[in-house]
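Omission of a single protein chain aside, the complex is shown with its protein chains in their original locations.
Moving on to chain A:
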Amino acid sequence: GGHRGLPSRPPRSRGSISNLIRTVVPSPCTTLHLLLLKESKRAVNSLRDIVDDDDDDDLERVSWSGEPVGSISWSIKETASSSTSSLEGRDSGLQKGSSSYAALPKQVSSYSLSSLFKGELCLSLSALSDTGVKNYAPELRRPKAEYKDYSSDWSPKDTVRRMQRGKVCSLERFRSLQDKLVLLDEAVAGHDGNVITAVLIFLKRTLRREILFRELEVRQVALCHLIHFLKEAGEQKLLLDLLRFLDRTEEVALSQYREHLNIQDVEKRREFLKGCIGLPFSAEDTSHIQDHYTLLERQIIIEANDRHLETAGQSEVFRKYPRKASILNMPLVTTLFYSCFYHYTEAEGTFSSPTNLKKTFKIPDKQYVLTALAARAKLRAWDDVDALFTTKNWLGYTKKKAPIGFHRVVEILQRNNAPVQVLQEYVRLVEDVETRLNLATKYKCHDVVIETYKDLKDRIQLTAYKCKVERGSAEEEKINSILNNMQIRWKN
């Protein structure tokens, strides 16, 4: 992380200060000591961000209670450093050198207090007098070898390299635009997204928007990182501004549309979606967004209406099948199912009627029939099912037709435990003979099986089927009478 170079560090919260003080209380202290301690603690706190978290290297830490830091963390650090040290050979020397250096809070309890106060107080002074980050590192806290790390003269390249190794680097001294851009280009060349993001956050804070956008436009990699960062960090406004600047209109639209997911209140969500309709989506997507808005609008009306109906207790279907969830924010097909379930007979004029939904959203026939069938079968409204597939021609003859194939109809009915009488009507309508036979056998639609074998003139199969039906039943009789029928010219 390279954030430590950023100066916008908020004051440490009170909670953590008192927290830290308590840590050191166990040592027997006089009031004066405590006061001093408090003060030095505060100083330490104000510094720790800068000082303490920079010591990636000090392996041999002692906790301030005097015990070694938990063995797990120790062994982890061991492995961590051994895996990196092979790569970053030059670091291992530093690690050894830093053993004398322990972080301040620990020293408070494990070393003699008075000897430390001097050092800490002078530290606190330097911090208070705001002489800046680079002056604070006192000799006693750092082995000489590390000292130069706080020099402010790192080149952009070195800065980036150090940040890649997770070290502190102040970016503040890159003041001119030129310097900042060199730094950014170095970061990009290093490919470490963490560093690129760090530099970008610095630029975002210190550059004017127009300049930042303009420079990023010609730096695609950095640009992608900033967009990703803004998305993750939820900085929606800046993100939209950036995308607009880049003329990536469709992304603007989608990104804005995404926002609706964060709006829990349905009324507000509806309003928001309404605002999305005009956004520059692709033509195809625009119609989907429009539909999304219309659907939610409908659902709000239906929901209010039905909640009322349900509590009034007047409607039978609501009494018999109380709703288990609200219809708000459900997909279109689910809404259609709902409407076929609770509002099937309504006239087309009402918002909740299935036909109205079908028309408004141009739901294809197939989808409509499937959904209506599932809903009516669930209610065991077999007459409705029948009507769904019945068409009358101009002579008044009725005919059965299904846009989905009758084998599918059978499947759905069967799943809803339709009685055999209902089932076999549709099995009979399955065109493909083999499928028909399979389904009829599977669901014990004896009549259909028998008639099909008769049509096929298959005496052997028909005879064999006799053992599948009950002895003495009407079906057995039927088989016998067919087998005895002299008119039929059996093929076997």
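In this text, a contact is a pair of C-beta atoms (placed from the backbone, for glycine too) under 8 Å apart; a residue touches a chain by one contact, two chains touch by 3 or more; residues count from 1.
Convention: contacts and distances are computed from a predicted model.
The listed options are "Vacuolar protein sorting-associated protein 33A", "F-box/FBD/LRR-repeat protein At1g13570", "Nuclear cap-binding protein subunit 2" or "Histidine-containing phosphotransfer protein", and the UniProt record of the chain not shown names that protein "Vacuolar protein sorting-associated protein 33A". Between the chain not shown and the residues A:170, A:197 or A:424, the one that touches is A:197.
Checked against the hidden chain, the listed residues A:161, A:307 or A:459 yield one contact partner: A:161.
The residue touching the chain not shown here, chosen from A:206, A:329, A:360 or A:441, is A:329. By the touch rule set out above, chain A reaches the unshown chain at residues 1-3, 9-10, 12-13, 15-16, 18-19, 22-23, 45, 48-49, 52-53, 56, 63, 65, 67, 69-73, 76-77, 79-80, 83-84, 86-90, 103, 105, 161, 166, 189-194, 197-198, 201, 220-221, 224-225, 227-229, 231-233, 254, 257-258, 260-262, 264, 284-285, 288-289, 291-292, 295, 323-326, 329-334, 337-338, 341, 361, 363, 366-367, 370-371, 374-375, 378, 408, 411, 415-416.
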